[in-house]
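Below is one structure, written out as structure tokens, with a few remarks after it.
Missing here is one protein chain; the remaining ones are kept as they sit in the complex.
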Amino acid sequence: MKSTPVTVLSNKRIAPHCFRMVLSGISEEFDVEPGRFIMLRVGDRYDPLLRRPFAAYVTETVRGKALEIFYAVVGYGTGIMSGMTPDTRLEVLGPLGNGFTIPDPSRRFLIVAGGMGIVPLRGLTHRLIDTNCHNIHVFAGAKTKSHLLFEEELKTREISFHPATDDGSTGYHGFVTDRLDRFLAKDLPKKGNGTVCFACGPSAMLEAVAGIADRYGIPCQVSLESRMACGIGVCLGCAVKLRNHRTPGPDNEYYGRVCVEGPVFESKDLVWPI
Amino acid sequence: MKSTPVTVLSNKRIAPHCFRMVLSGISEEFDVEPGRFIMLRVGDRYDPLLRRPFAAYVTETVRGKALEIFYAVVGYGTGIMSGMTPDTRLEVLGPLGNGFTIPDPSRRFLIVAGGMGIVPLRGLTHRLIDTNCHNIHVFAGAKTKSHLLFEEELKTREISFHPATDDGSTGYHGFVTDRLDRFLAKDLPKKGNGTVCFACGPSAMLEAVAGIADRYGIPCQVSLESRMACGIGVCLGCAVKLRNHRTPGPDNEYYGRVCVEGPVFESKDLVWPI
Amino acid sequence: MADLTTKIGKLTLKNPVLAASGTFGYGLEYSHYLDLNELGGIVVKGLSLHPRNGNPPPRIMETTGGMLNSIGLQNIGVEAFITEKLPDLRRYDVAVIANIFGNTIEEYAQVARRLSAVEGIAGIEVNISCPNIKAGGIMFGRDPGQAEMLTARVRKATLLPLLVKLTPDAPDISEVARRVQDAGADAISLVNTFVGMAIDVETATPFLSTITGGLSGPAIKPLALRLVWEVARKVTIPVVGMGGIASARDALEFIIAGAHAVQVGTANFINPSICIDIINGIRDYLHAKDIQNLNHVVGSLRIKGNEAASD
Partner (left out) sequence: MADLTTKIGKLTLKNPVLAASGTFGYGLEYSHYLDLNELGGIVVKGLSLHPRNGNPPPRIMETTGGMLNSIGLQNIGVEAFITEKLPDLRRYDVAVIANIFGNTIEEYAQVARRLSAVEGIAGIEVNISCPNIKAGGIMFGRDPGQAEMLTARVRKATLLPLLVKLTPDAPDISEVARRVQDAGADAISLVNTFVGMAIDVETATPFLSTITGGLSGPAIKPLALRLVWEVARKVTIPVVGMGGIASARDALEFIIAGAHAVQVGTANFINPSICIDIINGIRDYLHAKDIQNLNHVVGSLRIKGNEAASD
């Protein structure tokens, strides 16, 4: 698995804060489990130097299999990306990381997304539906209605969609975590009760979700972000503090790599706040 | 005069070693004396960091006035330039430098070019023709016939065109300086004799031209290249050793700036080899 | 509108952005590209007692995110500066700081004294940090004792605000800074360039005539910033920070780390009006954060928890 040269097929703004980029050139074997990611080299010079991590999704185009990423313009690299025209050549490393672990389809799935956190979770819901999961609740938080991604796509038969916006322009007016909490308060699952939770978003939000899930005894997988240099486990730059359940006591904390052991972790394995 | 944002209109290979790039976005007032140059910023990041100097020429396009440059792919920056597609946005500083000093039109003009040195001299010949100079000889050296630039363009009524190639694929088989020497040997001008010489090319070739011109007592202007950081006279990076004719003796040498006092110098003002 | 003024000894600057020595000529060259009156100040090319030819070419080479130079302090000499450049410069309402150097301590003092006798010089920056000359320069900047002696001598020669410009290549730069402060400097400027090298593998020769040269530009920013942060905590006089600044954010990093003002060097070559962009960017930042006074930003670095590296 070498770095793959790819070509920008399209690159368009799809929301005030978000672009969709489609990259062609991946092989037919290229396949991505939901939650896994790629490292994208933003150009061929040394500025910017490091690759950028993005949730990976494989889509079909008229030209065959292509890689689809959705990115927010937050800094230097994504700023450069937003100006890229079709035919720009880039390099992709991946797919990398572990991806979500999907339990048996009979469970009830609570998907909790904050902002861009919806991106890997959207891939997850597709996979859930493909594997005949029927009881899916998506809680999606966004700044405003226009920042809410994939709304149409996720309002399907299998999914109950619960949006929440900061300004109340659609759905619940407030934090998505509050929306989740209210949902669970009304529909209290017994310990376990077959409910599982998947979350991705800002770390404060993830901490809140982890707390709620813990209170209701729901297993929870969270997908983390971390600055990365290599993406393949060698630089140890992406460390996150984990709890070693085998050795209790003060020494039971150690650093794991978001790029290899993650980006998806069981929330109980993480030392919060991250 | 700020740095001017320009847009690549076209960028095509016109010879094995040479690209033509046309840049739109210059103002109607933008005008370039032959021999002057621009500093082109190759992208908007810090790699490459410095602007690159290129001989400037103003051309007319369907979209109005545009800047035309011809460049050889010799290194990092020109390598990146060669991959640029139309609509790429760049920044141009200029026109900079002094340009050629054109004496009265009745003179005989010997234009001596080596390799890419033909580029600023082509602008000069256009200007000479525009100002009614009739006695123009162009000596153009190149590796092979296909490396010879502007051959068609320069074979006009006013110009005697004397090509020389390293492999003899067209014109004289050998150095352009030998061709020049033979020409002058046959057609020996008396001291002065109204002949003037303009040269641009590799420094060894310029030294040979300067030597020949000196032998025949012909005033000679040479256009130099030098690594440049600022292009506007402040960094002193582009220094070339000049002779101060007012102070004879060992202390009569000083450094001038190719970007301000040049790029065109009287060959007798230069301390050879440069 | 936020107050951008900042003080370097008794000198008040309009704003904290100065053009760095050797990258802004004698100032006038840039008058076509920006309004010199808007600058916090101009530090002119290093001046010596007598004119200097500088080093043979090639003198510069690009590196990744930076450049090497080995100009060798070519300059027209202090007299020519005073008669040929200063009269024009004086017509601008901008703080002109003269960067000076000499082969000997006495020469430094002479240049300083000469400049104190004329009108239109707002301050003197003593360059004890040029890596590209044999005598003088960095020799004085690496050794705390020499640096102190030199500063004390120049201090006696002038009443003008005195900035001493240090080299990052000193074995103990904080100690040099302390001693320079004790000797009466009004401010510390840092950093000058870092010694570097580049080789043309085609010919197996150095790209610079002097083999090594001084590295500047964005590449050195993290190194310069760390030194400014270190030194600013060790001295009580203001620090003027520089090294790779090419945006308002870069400048703010230095100010947050403790610099009272910054200088912009190599970035002027990339964009000749960049100093103005940086001044505007700093103003926008203060506005966005609702900060009334630049001084509230100086040294405002917040350290979370302890600064513990693991042990």
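A, B and C are the chain letters, set down in written order, and residue numbers restart from 1 in every chain.
In this section, contacts are C-beta pairs under 8 Å (C-beta built on N, C-alpha and C of every residue); 3 or more make two chains touch, one makes a residue touch a chain.
This is a predicted model, so every value here is computed, not measured.
Engineer: So which shown chains sit in contact with the chain we cannot see?
Structural biologist: Taken over the complete structure, the missing chain's partners among displayed chains are A, B, C.
Engineer: So one chain is hidden, and I want to know which residue out of A:Ile14, A:Leu49 or A:Ala185 touches that hidden chain in the complete assembly.
Structural biologist: Per the contact definition at the top, the residue touching the missing chain is A:Leu49.
Engineer: Who touches the missing chain here, C:Thr63, C:Asn127 or C:Asn192?
Structural biologist: Of the listed residues, the one touching the omitted chain is C:Thr63.
Engineer: Out of C:Val118, C:Ala152, C:Ile276 or C:Leu301, which touches the unshown chain?
Structural biologist: Answering carefully, the residue with contact to the hidden chain is C:Leu301.
Engineer: Just checking the interface: what residues of chain B touch the absent partner chain?
Structural biologist: Interface with the chain not displayed, on the chain B side: 46-47.
Engineer: For chain C, enumerate the residues touching the unshown chain of the complex.
Structural biologist: Against the missing chain, chain C presents residues 52-55, 63-66, 68, 70, 72-73, 103, 132-135, 171-172, 194-199, 201, 203-206, 209-212, 215, 218-223, 225-226, 229, 244, 249, 252-253, 256-257, 285, 297, 300-305, 307-311.
Engineer: What residue numbers in chain A mark contact with the hidden partner chain?
Structural biologist: 1-3, 41, 46-51, 76, 91, 93, 226-241, 253-255
Methods note: only the chains that are shown with their structure count from here on.
Engineer: Using CA atoms only, can you tell me which chain is the most central one in this structure?
Structural biologist: Central chain is C.
Engineer: So which chain is farthest from chain A, going by the mean of the CA atoms in each chain?
Structural biologist: Most distant chain from chain A: B.
Engineer: Between chain A and chain B, what distance separates the C-alpha centroids? Give it in angstrom.
Structural biologist: Distance between chain centres, rounded to whole Å: 56 Å.
Engineer: Centre to centre, by mean C-alpha position, how many angstrom separate chain B and chain C?
Structural biologist: That gives a centre separation of 36 Å.
Engineer: Please work out the Cα centroid separation of chain A and chain C, and write it as a whole number of Å.
Structural biologist: Chain centres of chain A and chain C, defined by C-alpha means, are spaced 46 Å apart.
Engineer: Pull out every residue in chain C that's touching 2 or more other chains.
Structural biologist: Those would be 64-65, 218.
Engineer: So which stretches of chain A touch two or more other chains?
Structural biologist: 46-47
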